[in-house]
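Left out: one protein chain. Kept in place: all the others.
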Amino acid sequence: MSRLILGLMTLVLVSALIFMVVALLPGDFARAILGPNATPETVAAFRHEVGLDRPALARYLEWISGAVRGDFGLSFSSRSGNTRTVAEMILPRFRNTLFLAGFAALMAVPLAITLGVLSALYRNSWLDRTVNAMTLTSISLPEFFVAYLLMFFFVVKIPLFYSLASVDAGTPLGERLLRTALPALTLVLVTVAHMMRMVRASIIAVLASPYIEMARLKGLSPARIILRHALPNAWAPIVSVIAVNLAYLIVGVVVVEVVFVYPGVGQLMVDAVSKRDVPVVQACALIFAATYILMNLAADILTVVSNPRLLHPKEGGVR
Amino acid sequence: MTQTASPLLRIKGLHIEGESNGVWHEIVRGIDLTLNRGEVLGLIGESGAGKSTLGLAAMGYTKPGCRLTAGSIHFDGQDLARADTRSLRDLWGRRIAYVAQSAAAAFNPAHRLIEQVIEVPVVHRTSLSPAAREDAVTLFRDLQLPDPERIGRRFPHQVSGGQLQRAMTAMAMTCRPDLIIFDEPTTALDVSTQIEVMAAIRSVVREFGTAAIYITHDLAVVTQMADRLMVLRHGELVEEAPTAEMIATPRQSYTRSLWAVQALHKPERPSDGRTLLEVDHLGARYGSFRVLDDVSFSVPEGRTVALVGESGSGKSSLARVLTGLLAPCDGQIRYDGRPLPARFQDRDRSLLREIQMIYQLPDTALNPRHRIGDIIGQQVTLHLGLRGAARERRVRDLFEMIELSPHLANRLPSELSGGQKQRVCIARALAAEPRLIICDEVTSALDQLVAEGILKLLMRLQAEVGVSYLYITHDIATVDAVADTVVVMQQGRIVEQGTKGDVLSAPRDSYTCRLLSSVPRIEVGWLDAVLSGRSGSGPRAKADDGTVWSSAWLPPAP
Partner (left out) sequence: MSRALVSHMVKAWGGARNAPVMAQVGLVVMIFYAALALLAPLIAPYPETALVGGMFEPWSATFPLGTDQLGRDFLSRLIYGARNTIGLALATTLLAFTTGGFLGLVAAERGGWVDQVLSRIVDVLMAMPQLIFALVLLTAFGSSILNLVLIIAALDATRVFRLARAVALNVVSLDFVEAARLQGHGALRIILFEVLPNVIPPLVAELGLRFCFVFLTISALSFLGIGIQPPTADWGSMVRETAALISYGDVTPLLPAGAIVLLAIAVNFVVDWFLLKASGLKE
């Protein structure tokens, strides 16, 4: 329970931080947006329009209460004619991003767990060594390198997939999967090694505990030792590892979306940053941060609830 | 019938190697061992003697990082050194069982006790689950666990250390094995819990006629448990004899050194009236948990006060209050006639200099990155203001006082033995020219012979420089070697204090009596005598059976 409150508090603090960073900017922010030859009147008008002349706290409360209802205000780009709300820009893209991340996770998680468990059980085997070398290599790979490498081989050399992952609301699932195959594969490659290594480490830690040795000396079979004595203690750290890595996946999405010109929140955010479209940047950052915090919170909670010491407190005693 | 004649276990020419940093070195060097049915063999030795490795080898098991290089292990005619894992698995738990030192770590935290206990007979198909459950309850009762019907429903962290140790003995007994390996089963326990676990183990071993190998570093404990003793050192056999014979007439001087500390005795000197430290109605708490309550005693100049208590008695908290790390919530401390500031930050340099501390673990008390000459030298410079040649000279004197060669000055702590490190700690305290040294369990982590050297050194230094000691310990044997007066603590209170002679030979408080009578003696039959004496004292002894108050003795969170 206290974890939940803590998570919520973190979310509030982070949202305040995202807001503040932009709100407490030096005064020439409006000028920077409007360009050097803006008149003082235009600047003042802009400041009024964006609300920069009101107290920061009031603006924050207005913004966050809007955000909770899904209203992130107007994009700066709407000044040039047609009005565009941030929400309508983000919503379809957020679905796309979730789809891509989910697709990648569906491939990455089972793969990481299988390989991690295997390399922990067959420690120092060729499999384990390969996994170790792969991990060290893959944490050194920028997403864009993997992405272009895949593109080079699977689009240019062997035309299997698409280099542009352009999808829209009407794209049928099969084609959607085909078009997002490369971006998803990129995400799998950059996350799987790390996840695998952490799964391996948590299994090895459990296998080294005295109660596993005791289980062996009770004459139990290896299968029973793994299933009954190791797994109940290992799954909590594994699940928590996965949650943390899924959080990481959310970030990896940004670069990958740009490479494959995939209409997701990441690409939108990068665009908005270069145009300094503040409301959009804030909204995207809030969405990414919230997902990330929720994932970490889930990891925390899973760790806690699976600990027998907390499930069965000492006071419980004999009933 | 012919089987009874042949021994149950016969180990011949056993060699085991262990690996550290890629180098293999021998842990067990050519041991022969024979164990008959129903016999209890004690393996005794100091740290690094290879006794645990040998005990596990008797099961045909070597720890990861160890390998068996030569020898045979015949258990009931079958060579375990050459057996495949399937046949070993069939033996383990069913015919050979293991009881580990730390029951808290050896029980799986995720399952209830009963599930883990009955797992052995169920998996080995020696009985079905309901029968195994019933049998487990019987064993719990035999081992005098409280509430035997329901204690199995608990998780390991919900019962006390002594209870867990007995539950593990029950687990070992479930298949009525021919052989049980007990690996230091009472080492982690307080003496008053230890005696109960010892009694429980011995009664079930006798009841079922199980053969056992009992591994320990404590000669007094093993004397009560074993029919025959083997003394090991550096992986080799020193001496082997029936227990009574070995105690009465040890052939090797090394064997005699195993009870070196027991033989030390310091004649008690009454105070000459000058009081150095006076503690008056002191109380302290960690958060809302009260760790000290109404504690009053005094330390006379140039004398030793031994502060005795089990874990959770508040003796270490008292040391923290005296050094100024923990502020008391009531009462006061007077040092040299003046009130002592509560926090060490408020004490002036000379006060900090005069009260020094020596810790239990010399490994963590010395900065591993500093050379020992520097460790002592810094202290000389800080407190005496000596530099250059004068500092060097003083450091050399200190090395002489602690009987260490000055050549060691350039070494790092990791390059010294445990005893040498503890001597360096003593020198560091001494370098400040203190008047009071607080010694916190200073010999607990050391082997007997080394501990004896440290105790003798402390006594010699007191005679030479007249320093006072507050000697904190749970080990009654060392009290006789150092103390002038004794203070006994229990649950944050002083239950008895007086001169050493009075407290040790004629204790008045019931807890002190119990504590003193629980300390194992190197006498065959001591345990029987104590147990029969206790059961004579009637239901009281049963009523405050260790289980009840040891679970109430949660050590405070640091």
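A and B label the chains in the order they appear, each numbered from 1.
We take it that a contact is a pair of C-beta atoms (placed from the backbone, for glycine too) under 8 Å apart; a residue touches a chain by one contact, two chains touch by 3 or more.
Since we're looking at a predicted model, the values are computed, not measured.
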Query raised in the report: In the complete assembly, which of A:22, A:44 or A:177 touches the absent chain?
Result: A:22
Report summary line: In the whole complex, of B:128, B:248, B:325 or B:529, the residue touching the missing chain would be B:325
**Report entry** Contact residue for the chain not shown (choose from A:64, A:118, A:155 or A:301)
**Finding:** A:155
**Report entry** Where the unshown chain meets chain A, residue by residue
**Finding:** 10-11, 13-14, 17-18, 21-22, 25, 29, 32, 133, 136-137, 139-145, 148-149, 151-152, 155-157, 163, 247-248, 250-251, 254-255, 258-259, 269-270, 272-274, 276, 278, 281-282, 284-285, 288-289, 292-293, 296
Report summary line: The missing chain sits against chain B at residues 20-21, 323-325, 344, 347, 349, 352-353, 356-357, 359, 361, 364-370, 379, 382-383, 428, 432
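By our rule, only the chains that are shown with their structure count from here on.
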Query raised in the report: Can you list the residues on chain B that touch chain A in the complex?
Result: 59, 61, 63, 88-94, 97-98, 100, 102, 105-111, 119-120, 123-124, 147, 150-151, 153-155, 157-158, 171
Report summary line: In their shared complex, chain B is touched by residues of chain A numbered 209-211, 213-221, 224, 228-229, 232-233, 308-309, 312, 314, 316-319
